[in-house]
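Take a look at the structure below.
Missing here is one protein chain; the remaining ones are kept as they sit in the complex.
Per-chain residue numbering starts at 1, and chain names A and B are given in the order in which the chains are listed.
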Amino acid sequence: MKLVIKGGRVIDPQSQLDAIMDVFVAAGKIVGVGTVPVGFHANREINAKDLVVCPGLVDLSARLREPGFEYKATLESEMEAAVAGGITSLACSPDTDPPLDEPGLVEMLKHRAKGLNQAHVYPIGALTQGLKGERLTEMAELRDAGCVAFGQSDMPFTNARVMMHAMQYASTFGFGVWLRPQDASLANGGVAHDGEVATRLGLPAISVCAETVALSNIILMAKETGATVHLCRISSAEGVAMVRAARQQGLPVTCDVAANHMHLSEMDIGFFDSNCHLVPPLRGLSDRNALRAGLLDGTIDAVCSDHTPVDEDAKLLPFGEAEAGATGLELLLPLTLKWAAEMRIPLVAALAKVTMEPARILGIDAGHLSPGAAADLCIFDPDQYWKVEAAALKSQGKNTPFLGMELQGKVKYTLVNGNIVNQG
Amino acid sequence: MQLPDVEQLLANLARKIQPDIAANTALVGIYTGGVWLAKRLHRDLEITLPLGTLDVSFYRDDFGQIGLHPQVKPSDIPFEVEGSHIILVDDVLYTGRTIRAAINELFDYGRPASIRLATLIDRGGRELPVTAQYVGAELALSLDKMLALEKDIDGRLSLSLYNKNTP
Partner (left out) sequence: MTMSNNPQLNRNGELQHLLTTEGLPASILLNILDTAESFIGVTERDVKKVPLLRGKSIFNLFFEPSTRTRTTFEIAAKRLSADVVNLNIAASSQSKGETLLDTVNNLSAMHADMFVVRHSQSGAAHLIARHVQPEIHVINAGDGRHAHPTQALLDMFTIRHYKLDFHKLRVAIVGDILHSRVARSQIHALTTLGVPEVRVIAPKTLLPAKVGRLGVHVYHQMEQGLKDVDVLLMLRLQNERMLSARLPSAEEYFKYYGLTQEKLALAKHDAIVLHPGPMNRGVEIDSAVADGKQSVILPQVTFGIAVRMAVMSILAGN
């Protein structure tokens, strides 16, 4: 099929492009940006007047809930949610049931995802068997099956020696190690940030130390082992400062933040709203502001959705007992736009955080609009408001702190390999 | 409408009650107007047994409609109710429901030998079979009017008439 996307505001962070022009797609690839390729005759046209045309979004963390948690969500529903959110490449978390610690499971997942012909799925493999933090997985085999990096999801290492060996082994092959900085014993039993809100509401608290102590371990071990480390879901001002200092010392560590944490703080828990029960917890306003500043100055490289669909029953419980997490694939774009608008950041810089930067961290050729690249595109109306409600979300997870609110930024078309996989 | 003078009515009432006063007669005033009157009568009639005061909020029949009255005062019956001869004192006798509540409450303290009722004004309009044995004056009033006893800063009592539903 030969497709022309006409008259849209084309934004490509990688080439710093932000201009009204046409984009030409053929045989699943971008064949022209601005200039018509010789002999090109479109047989399909998308009118992109007043719309933004950008690279399809790249999401560093989505829980697709398969295998094992099909009662919460299925691959079908969540992949539909991803493209509805303009996401064309995503990395999925290893904490499925069973965890992604066997090549066979990874192959099956990739096969299933490919068959749906929607976003490209990049599994993050488990660093240790069963995510137990005891024995290493066959990382090389898992890489051959399709894993792009390795992590422990929310299951922290309790044995520092094993963590160090895991990093050394991964480093041997040049594999990325993705770690959430949260010390298990310091976070023990906590469900909210150790601040004024947890004190008022009597919620067991997680000190910032749980993040900074773990960060300290990870950073020191990264230096020692030479592993390529990606830090997942930074949540505190002190954490951001530590990453900044490590980078200044030349450590090649990357870091992401969840979209919810860019906007919300402990205050949003209100009267025990379990939709605000997240991991890591929503911290204080000064932490949130430090995260926003950190993303702006590049200390934090990317924003991700941290998509975690939770069934209604698991949220209709007292705050501490409610399952943590928020649905996020369909909110990644509007929340990034919201941050950009509030901080007065040009779209070309803001969209980099959800396109070329996460692609770089994943090590994939995606998130840019160069001729010859796969035609993975997101076409959205930056001005259109839509209400976040159950009926509007394709994900089976309706659990978001933004439920009932109106957000700006509506995806109109999503293309993967030149095919229109979503029309909003 | 010309309202009667409270002092005159009180004197009237005291005169009517006087012959029936005995050493074991007890006076119980119903909050708030009834208590003011009972205090005066208790003094003027030289009653020996200590004065009782009753707040009927917990015995009213309209709790379901209007809820708990915002200022409930403690009831205080400092004499033995069992076997006593009580004169209940209220300011305005109207539907009779307040008296019904007061009698029920008194019976939760014990079994009196007799209860009689003294009221400053009987305005008719009874909804229950209640009668006052001692009445200061009778006054016929329309349904839209409310009659209340008031006390000014200097302690002087007076009657005041206002429209129902006036805040």
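The criterion applied here is as follows: a contact is a pair of C-beta atoms (placed from the backbone, for glycine too) under 8 Å apart; a residue touches a chain by one contact, two chains touch by 3 or more.
The structure presented is a predicted model; accordingly, all values stated were derived computationally and were not measured.
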| item | value |
| --- | --- |
| Among A:202, A:252 or A:346, the residue in touch with the chain that has been omitted | A:202 |
| Given A:103, A:309 or A:401, the one touching the chain that is not displayed | A:401 |
| Residue among A:68, A:130, A:174 or A:318 that touches the chain left out of view | A:318 |
| Sole residue of A:62, A:105 or A:264 that reaches the chain not shown, by the stated touch rule | A:264 |
| Missing-partner contacts on chain A, residue numbers | 194-196, 198-205, 207, 264, 268, 270-273, 275-276, 313, 316-321, 401-405 |
| Hidden partner interface residues of chain B, rising order | 55, 57-59, 63, 66-68, 70-77, 104-105, 108-110 |
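Just so we're on the same page, only the chains that are shown with their structure count from here on.
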| item | value |
| --- | --- |
| CA centroid of chain A to CA centroid of chain B, Å | 76 |
